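And then chain A:
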Amino acid sequence: DTSDKKIALSNNYAGNSWRQAMLTSWDKVTGEAVKAGVVAAADAFTTAENQATEQAAQIQNMILQGYDAIVLNAASPTALNGAVKEACDAGITVVSFDGVVSEPCAWRIAVDFKEMGRSQVEYLSKKLPEGGNLLEIRGLAGVFVDDEISAGIHEGVKQFPQFKIVGSVHGDWAQDVAQKAVAGILPSLPEIVGVVTQGGDGYGAAQAFAAAKRPMPIIIMGNREDELKWWKEQKDANGYETMSVSIAPGVSTLAFWVAQQILDGKEVKKDLVVPFLRIDQDNLEENLANTQAGGVANVEYSQADAIKVIESAD
Partner candidate 1 sequence: MRIVDRISRAPWIWSWFAAFLVWFATIMVTGGASTLGLSQAALTFAAFSIIVGIGQMFVITLGPGNIDLSIPATMTLAGTVALKLMDVDNAMILPGLMTAILIGIGVGLSNYALIKALRIPPIIATLSMSFIIQSAAIWTNRGLRIKPPSFLADFTTSTTLGVPNVSLVALVISLAAWFLLEKTVYGRWISAIGQSMPAARMAGVPVDGTRFVTYVLSAVLASLAGYLLACFSGGAALNMGTEYLLMSIAVVVLGGTAVAGGDSNVPGIWGASLFMFLVVSMLNTYGLGAGIRLIMTGLIIISVIMLAGGRQPSAR
Partner candidate 2 sequence: MSKAIIEVADAKVSFGAVRALDSVTLAIGAGECVGLVGHNGAGKSTIVSVINGGLTPQQGSISGDGEPLARYGINAARARGIRCVFQELSLCPNLTVLENTRILHRHLGGLGWRRRAKHVIERSLDAVFPGHGIESDRTVGDLSIAERQMVEIAMAFSDAGIAPRLIILDEPTSSLDASLAEQMLAHVRRFVASGGAVILISHILHEILATASRIVVMKDGRIVAERPADAWSEHGLVEAMGSVVKGEAHRRTLRDLASEPVVIAQTGRGLPLQAKRGEIVGLAGLAGHGQTGMLMKLHAASTADWLPRRDPAVSFVAGDRRLNGVFELWSVLKNFSIASLHDLAARGVVDAEAEAERAGEWKRRIDIRTPDMANRMLSLSGGNQQKVLFARSLATRAPVVLMDDPMRGVDVGTKQEVYEIIRQEAQRGRTFVWYSTEMEEVCLCDRVYVFREGEIVAELAGDAVREENILAASFRGEAA
């Protein structure tokens, strides 16, 4: 019974649509859970700037506030370890997701970012067996997720040597920054057959290619509604094919249920893997219809889903 337990969400950033979708999902699912008396409280906290120091302070405050569990999307996989350890020592269950932490006492609901990067190249190898030049759009320099996905992409290129990365820019996971960076490097690049991305940057890349009047390569999308909509338009107009892959913002609700299960006394393995959410040519319309205008394709989890994920890990 967890009806007297309090769970907190520690979120390090609120400045993009993915994070906002994540907060909305949290609000919706936990709101119902609190109403139903599953838990006593599920409060969301977010910091102003994407900074580990600020989030560490936030976690320490949660310890003081007496939460029983902290669900955590971390600014850094390692820089919060000090604060997480303190929480564990205070008897608090810490469940990290998306941005996971390496502190052993915490649970991790991880997406295999490396695989996410590698699978992009694998997909391209199926569409373009003869290979060609790729453009890589990276995230924010110095951040863990950026490094992981990029490493996966480079692994994929090693696996499929017919591809060659001829340019790499930082798009900071923002459409406008990606657009700017791609537009800057594009004039000096040879023909590009594919663009490998990290999410939140595909639409910007497409805009830059269109503006430069270059042939449109296969741009891997990141599940944003504007990306899917553009893809749909292209698909209807000229049969454009690509795929879209990202982590679903609703994973915060999975983390919530996992935390609730742990508080309930369930044995849960420390490392859980959630599949990333992938959209393909055939299920594009369906996903687009389910995605809020301007939002991100999403999956929210129920208690039963969470139990399934926990059990499948055993």
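Please note the rule applied: a residue touches a chain if its C-beta (ideal position, glycine included) is under 8 Å from a C-beta of that chain, and two chains touch if they have at least 3 such contacts; residues count from 1.
If you want to know what made the cut, all candidates are chains of the complex that A comes from, given by their letters.
Predicted model only: the values in this text are computed from it and were never measured.
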Touch-positive candidate for chain A in this complex, from 1 or 2: 1
Residues of chain A that touch candidate 1 when the two form their complex: 14-17, 19-21, 23-24, 48, 141-142, 167-170, 172, 174-177, 179-181, 183-188, 203-204, 207-208, 210-212, 224-226, 229, 292-295
